[in-house]
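Missing here: one protein chain of the complex. Every other protein chain is in place.
Read from first to last, the chains carry the letters A and B; within each, the first residue is number 1.
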Amino acid sequence: MTDHNSSTDLTPRGGGDGRLPARFTDPGHAPHKLRRADVDPDANKRAERQVVLLFGVSILGTIGFLVAYALVRPGETIGSMRLSNLLLGLGLFLGMFGIGAAAVHWAKTLMNDHEVSQERHTLISSPETRAAAVQDLKDGAADSSIGRRGVLKGAMVSALALAPLSIAVPLIGEVGEDWDISKFGRTIWAKGVRLAQDPSGRPIRAAEVTIGSAFHVIPDNLEEFEHPLDEKAKAIVLMVRMDPRDLKEAPGREGWSYEGIVAYSKVCTHVGCPVALYEQQTHHLLCPCHQSTFDLADGAKVVFGPANRPLPQLPISVDDEGYLVAQSDFLEPVGPSYWERLK
Amino acid sequence: MKALAARRHHRSAPVVLLLLALLVTGGLYAALVPSSAGAAEATARDIEYGSELFQANCATCHGMNAEGTQDAPSLIGVGAASVDFQVSTGRMPMEANGPQALAKPPQLTDEQVAALAAYVASLGYGPAIPTAEQVDPAEGDPANGMQLFRTNCAMCHNAVGAGGALSEGKFAPALWDSTPTVIYEAMVTGPQAMPVFNDANLTPEEKRDVISYILAQRDGSPGGIELGALGPVSEGMWAWIVGIGLLVACSVWIGAKSS
Partner (left out) sequence: MTTTIERGAAAGADYLDQRTGIGAAVKSFARKVFPDHWSFLLGEVALYSFVVLLISGVFLTLFFVPSMAEIHYEGPWAAMQGVEMSEAYASTLRLSFEVRGGLLMRQVHHWAALIFMASIVTHMMRVFFTGAFRKPRELNWLVGFVLMILGLAAGFSGYSLPDDVLSGNGLRITDGVVRAIPIIGSYLSYFIFGGEFPGQDLIPRLFTVHVLLVPALILALIVVHLLMVVIHKHTQYPGSGRTDQNVVGFPLFPVYVAKAGGFFFIVFGVIALMAATMQINPVWNYGPFDPSIVSAGAQPDWYMLFLEGSLRLMPGAGTEWVIGGYTLSLNVLIPAVVIPGILFSLLALYPFVEAFVTRDTGEHHVLDRPRNRPFRTAFGVAVLTAFFVLLVAGANDLIAAHFYMSLNDLTRIFRVLFFVAPVVAFILTKRICLSLQRKDRELVLHGHETGRIVRFAHGEYIEVHRPLDEHERWLRVAYEPEHPLEIAPPVDSRGVRRKGYRLDKVRQRMSQAFFEDRIEPVTPAELAAAHSHGAHDELEGGSHVASPRELEGSAPGGGRTIAEPADGSTPDARNR
């Protein structure tokens, strides 16, 4: 089956006894086909010119890049920034792609394309080598006499096991600041803290909140804290007003709203995205990250999506000047669940 | 009039009459309060024409006197801004019931919209159509607008106003083609699922800042084609289509035998 003429045979040849073999056998390498550049000197010349041309494209691209770098500054306008990026990028593209295309074209058309076959060798070492290696290790172990000195072995293992602690302990000790995870459960809302608009910090009067409005709210004392962003991350609130007749209030929460104005934590109870898509007709609040949907008319209960718990409600009332204020902090931790949440 | 006469014993007749009375009162009030709802500039003829248009185009759903029905809300007190927003963007008259009214080519001319707005404004106090100066993007501060837009708008309309999904088939539309007036009207009236942003929530100046920011987004930004400004999903899709596509094509070329 190894001579190429057999390809016209209709039936495979069998063994000497006239019986057919169980399987076909490998016919060996297919005959080599010559390329045009191998047989036609003109094609060969042409291919060479093409390679040169492609290298030339690369050279021009790099020169173009340098010219664009020198002449086209990003400037102040969108147009000039866009143009600078486009010209530099196209220069880089031509400069790189030209080299690549030239090299590949060269390899494909001009370099020898006769396939070569090389032997593979199994990776396993010979039994003798293996035995020798095992013997070497045994000899070494015997030299060190580690097998006989148990105390020494124990001391070494203990020392090696303990040594990394001098790096690990301070690392773990310091990396988590004060490790006071009870902070998860507190925000800076407190009795009398005014509800202010995000980001302007303008306090909000109850009268300004018309039905159908949605206010993004921060505590008005936010800037007094050392790390306002850390506090803001927990304290953000969404406040809406709806027709008081639409509002269903759970027992024990009757006094938490003010004439149809309700305020809920804006931190999703799923994994903490700001839940901010308020649909005023349905009173649904949708999280854009994972689409948990909360019904603000019904205690912010989950009506759809991966969240499990309602958003915590901020009890609010109005102070003497008509401004909305918090009655207290949230009565449960805001944001995503964690192991010690109820502790 | 025969039709009316036939219905005078209808059980909702008292309600209609009461509403009519209220309307007349409201209309008078609107006419007497000069600053309200742009009604001051509207002539009686406009209101008359608007009323005719209303009967022809809107009354089927919103009621003969805009008092609302089971299918559609009352329009008393929604103001001229609301009418201008809904009708000039083609959302109203609504073509078919769906999760929300879709923008389409407007069915009324500008004069008709103005007349209709004047009529509805005459029914009760509501937000007026903003003046050109109120919505002039050149007067606004895009940096302040960006901060306000990000806090109040971007969660639904996307960071640059490319639009986004809401629940149950509703969506926040892209803002690429919205005129400054329409944007202002949307903020002040809170159409459909959108909350209302009254003048205490976003002052008229802040609304103008927001408009200034939205319009600035239409110039695009540096770096090339924006891929819909939809963020990492479209970037990833194009990385596969263009990037991996081109590189696989190059690989096939490299791996193929030269002829």
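FYI, a residue touches a chain if its C-beta (ideal position, glycine included) is under 8 Å from a C-beta of that chain, and two chains touch if they have at least 3 such contacts.
Since this is a predicted model, take the numbers as computed values, not measurements.
Chemist: Which one touches the absent chain: A:A43, A:L90 or A:A190?
Modeler: The missing chain is touched by A:L90.
Chemist: Looking at A:A102, A:V209 or A:L311, which makes contact with the chain not pictured?
Modeler: A:A102
Chemist: Over the whole complex, note the residues of subunit A touching the chain we left out.
Modeler: Subunit A touches the missing chain through residues 1, 6-8, 10-12, 14, 20-24, 26-30, 58, 69, 73-76, 81, 84-86, 88-90, 92-104, 106-108, 111-113, 115-120, 122-123, 172, 175-179, 181, 183-184, 198-199, 216, 218, 227, 229-230, 232-234, 236, 266, 268, 270-274, 276-277, 288-292, 302, 304-309, 335-343.
Chemist: Which positions on subunit B touch the chain that was left off?
Modeler: 99, 142-143, 145-147, 150-151, 154-160, 162-169, 171-172, 213, 216-217, 221-227, 229-240, 242-244, 246-248, 250-252, 254-257
Keep in mind that, in the parts below, only the chains that are shown with their structure count from here on.
Chemist: Starting from the mean Cα coordinates of subunit A and subunit B, work out the distance between those two points in Å.
Modeler: Each chain reduced to its C-alpha mean, subunit A and subunit B end up 36 Å apart.
Chemist: In the complex formed with subunit A, which residues of subunit B make contact?
Modeler: 147-148, 151-152, 155-156, 164, 166-167, 170, 172, 190, 192-198, 200-201, 219-224, 253-254, 257-259
Chemist: Per the contact definition, I'd like the list of subunit A residues that touch subunit B in the complex.
Modeler: Within the complex, subunit A touches subunit B at residues 33, 35-37, 74, 78, 81-82, 84-86, 89, 104, 108-109, 113, 197-199, 204-205, 208-216, 240, 274, 276-282, 284, 286, 288, 291, 293, 304.
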